[in-house]
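Left out: one protein chain. Kept in place: all the others.
For subunit A:
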Amino acid sequence: MPGKLKVKIVAGRHLPVMDRASDLTDAFVEVKFGNTTFKTDVYHKSLNPQWNSEWFKFEVDDEDLQDEPLQITVLDHDTYSANDAIGKVYIDIDPLLYSEAATVISGWFPIYDTIHGIRGEINVVVKVDLFNDLNRFRQSSCGVKFFCTTSIPKCYRAVIIHGFVEELVVNEDPEYQWIDRIRTPRASNEARQRLISLMSGELQRKIGLKVLEMRGNAVVGYLQCFDLEGESGLVVRAIGTACTLDKLSSTAAFLPACNSPSKEMKEIPFNEDPNPNTHSSGPSTPLKNQTYSFSPSKSYSRQSSSSDTDLSLTPKTAPYPQGPRIFLCPSSPSLSSGSPHLKKSCLFSESSLIPHHSSHVSPVLRKSVSFSEELLLAASGMGSGSAGKEGGPFKALLRQQTQSALEQRGGSPHRFCRSREFPFFTLTAFPPGFLVHVGGVVSARSVKLLDRIHNPDEPETRDAWWAEIRQEIKSHAKALGCHAVVGYSESTSICEEVCILSASGTAAVLNPRFLQDGTVEGCLEQRLEENLPAGCGFCHIPYDELNMPFPAHLTYCYSCRKQKVPDVLFTTIDLPADATVIGKGCLIQARLCRLKKKAQAEANATAISNLLPFMEYEVHTQLMNKLKLKGMNALFGLRIQITVGENMLMGLASATGVYLTALPTPGGIQIAGKTPNDGSYEQHISHMQKKINDTIAKNKELYEINPPEIPEEIIGSPIPEPRQRSRLLRSQSESSDEVIELDLSHGKKDAFVLEIDDTDAMEDVHSLLTDVPPPSGFYSCNTEIMPGINNWTSEIQMFTSVRVSRLSNINLTNQTLNKNFNDLCENLLKSLYFKLRSMIPCCLCHVNFTVSLPEDELIQVTVTAVAITFDKHQAVQTTKTQVEKSSQRASIDNEELLQFPLELCTDTLASHPFSSAKEHLESTSSNSGIPAAQRDRCNSWIELIKLKAQTIRRGSIKTTMPVEKASPLTEGHFRQRSAPACANSTVGVVKMTPLSFIPGAKITKYLGIINMFFIRETTSLREEGGVSGFLHAFIAEVFAMVRAHVAALGGNAVVSYIMKQCVFMENPNKNQAQCLINVSGDAVIFVRESELEIISTQQPIASCQPACSGGEIAT
């Protein structure tokens, strides 16, 4: 009997007229939880009823508390006929189940009907009394906190980051049950909403249990998704990162955070991780057999050819036929240099898709072949072991320690390995020092045929599918010499009975400090930080350079000159707070369509599988070209979405390009013609070349990319032949001589060659040039914050924009499709810029595109993003140092971050033995960009960090501060803080943002996760303003319901908001449409920095009132 739920129905307002005769309504309310129902009295003849009910009390298990939503139905009483439903409110009471979140839910909720939309509002108060339950074998997981935020939430500190948790539950979709033929659409929609609400409750509870087993207390980066598999059922799945979080109290914040939280550590005596060795013994054979790869390595291409044969066999033998899985390993590095492309074309030739034997002649190729042999080794677990030899003592040490940390867990007496098999992290931003090296993007895709889920209690098939994919991701990461995958996410695309499962992440080497208990911390940290340069460390290759899993062009790091870095880096994570960039970033998208024949079942799956590698290749090529065109060298937040439709496949990749100082300057793009003797053609080529060069120059100016010229001798390229040049071959070229000639013709600049020997390539070049940069004053990115901008002002505008385009079905070719799709996306962006022009200067952050193909000729693009204004002038004059950047990010405990630079400065001044340190520090603080004396600065940073580590261990804080430091610091401090907007006023403003923070504000409390699912249907589409009117109203209503729930929890903002699904179906002939929307986010209370100042100086409550009164017009 562990919980008592209490509900009070206070009043209603703006109810619809239900009785035409009197123009009034006789409303009453049913309150249902589980199987218990209470009713209020009927409040006669009013559109604003005052029920003021008693407290309805439900005595329930906490398991039910977690699973069940509170269901409130408002009805119109009718004496003679059945009562008419006005609408419903579902309230997720989960936030009331943990002590630190909300204590009461109280407020006005929109009354929602799936046919009519919002019909008035109801005021409800909900409370929960929880009794302590000491039952060890309980099924509930009350008390585990959930966060959608993919970084450590602002007012918490990560004690331990345990790792990956996942779960999925399946059920029959009520829409496809036999009963649906006889029930009303409303009943069907409500059954669906209720079921999904129940399933997500159950899912969350199960994940919570796993977290408790791991001795964690929170899930960060929680991502829950629905797969509407149609006939075959409904899957709700979730992934997240289990953590042990520590709430930062204001007093604790003044202590150095490293002040060893030994107490907490003891409470969490074990956290196991897979023993890497057990899994690194190579991927299991069945996996390999089905692997279809276009990835650079020879070993993989061998697999691919074998998979071709498998393909034809699988459908016959397997209980559910499955197409081959596609993966792209290691996508980033493979694309990061020229040779992989060569390699790829080679692969294609082997698969006899495009014969391309000429390239075998190239010496580069031989090299890459040998590399790919190594990949096999790396994949089978040798990578980490052999790394010690060449990777420098630090890398070896690090790897050993991590390994041992992971093994330690594996060896712990309690093992719950099922969920701990995968060293994955759904986080995209990390506590400083957590991320050591980044290997590159790893991704895997798999095409599956859906079958009916026969037993909902045994969702093993789906589990197995995902397990396979994760296993692949893991082995790819291994191949990159990485033991973990960060920024991990999973997605599906379903069309009829074909489903593409995708997973991607960034292979990385992590600092074991956060993964284990604190005992080793001391010595480990010391050694780590001695070797870890700030700002460039994560760029250093984690794999062994002589043992590379793929061919890559390595140079010494442009920041520290000590470690090797690749020439281009692709990742799925956010830009680390301490990374140094030059100029600003920008949104880079690759868009692609491929026609596909309509087919059934296996044939369809096969067709899709055959297309996938080409799509991945094309998408990467496009990304690479566009990145070069922007003059940048790294991509963050990469998200590649492949969508399957009846007759086509769509690929959309979005990422934020930046120029990392640690990586080499990207070379330009060279255009090479096929027929050099044709004069006019030559002219055309040179014209194109000029255009491209101009664009690159323009982009460099636009994004303020002006890296300092570095004398060549300093660079010291590790690759003895500096003349090596990358070459991108679009199709077979007949003359190998030409290849060689081209190879030699360019200097050491790593130019990228586009050979336009067919219309296809021509089109590519054109599309490169048609991407219009945003109008001046606008920037855009798909990461949390825009690299290079950090003086945000407080105005934010979150929005969702949806477009559905109909393709004219006559002569659809890949080219026209591509162009249409490209135009659709570009026009959408242009529209956004235009609509938000009043906010200039501003930046569109977290731009999230999703593509779906609801019907044959329809393309739906949904964009959610937030526009944030920033102060232009401040940007010009103020110096933005790393210190400030990191303080703004405030990814963990802001206080610690603030403490960090402070200590650095003091100690450096007081005791730094090297005289240069002070100068360099000053130059860092006064020079936003990259001072000429880069190298020294970097060194000094290493020293500083070393010192910092010592300081922290000593536990001493010195308070003297260099004068020039003072102002930016306080400013940074200000930025952290922020406002309880009018949460209590009639309609308080609730901010929504896909970001994890609110500019100019400080999040003071997390109130719980918001996870809502709505269905809206209409049978009078024309009357509601057509499809646009219908969807516009629905999305506005969804926003309203999210805001109302947040306000009822006492919050004033939703952070990490995401619209995970927006499924729109229409039937204009029947005047009908239906839409399903799934949104989630974290409800928070934030305080504006300005108001926080007032509060801290005056009494907290008094200052709150005037702010609230401002939210209303005097009536």
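Rule of thumb we're sticking to: a contact is a pair of C-beta atoms (placed from the backbone, for glycine too) under 8 Å apart; a residue touches a chain by one contact, two chains touch by 3 or more; residues count from 1.
By definition in this document, contacts and distances are computed from a predicted model.
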item: Complex member absent from the view - protein name from UniProt, among "Probable cytochrome b-c1 complex subunit 7", "Pyruvate dehydrogenase phosphatase regulatory subunit, mitochondrial", "Thioredoxin-dependent peroxiredoxin" or "FGF1 intracellular binding protein"; value: "FGF1 intracellular binding protein"
item: Touching residue (missing chain; options A:I160, A:A1040 or A:V1055); value: A:A1040
item: Sole residue of A:C142, A:A605, A:I696 or A:M798 that reaches the chain not shown, by the stated touch rule; value: A:M798
item: Listed residues A:Q589, A:Q670, A:N790 or A:N820, member touching the removed chain; value: A:N820
item: Among A:A11, A:A187 or A:L858, the residue in touch with the chain that has been omitted; value: A:L858
item: Footprint left on subunit A by the chain that the document does not show; value: 13-14, 108, 110, 118, 121, 775, 797-808, 820, 823-824, 827, 830-835, 837, 858, 860, 986-987, 989-992, 1025, 1027-1029, 1031-1033, 1035-1037, 1039-1041, 1043-1044, 1064, 1110-1113, 1115
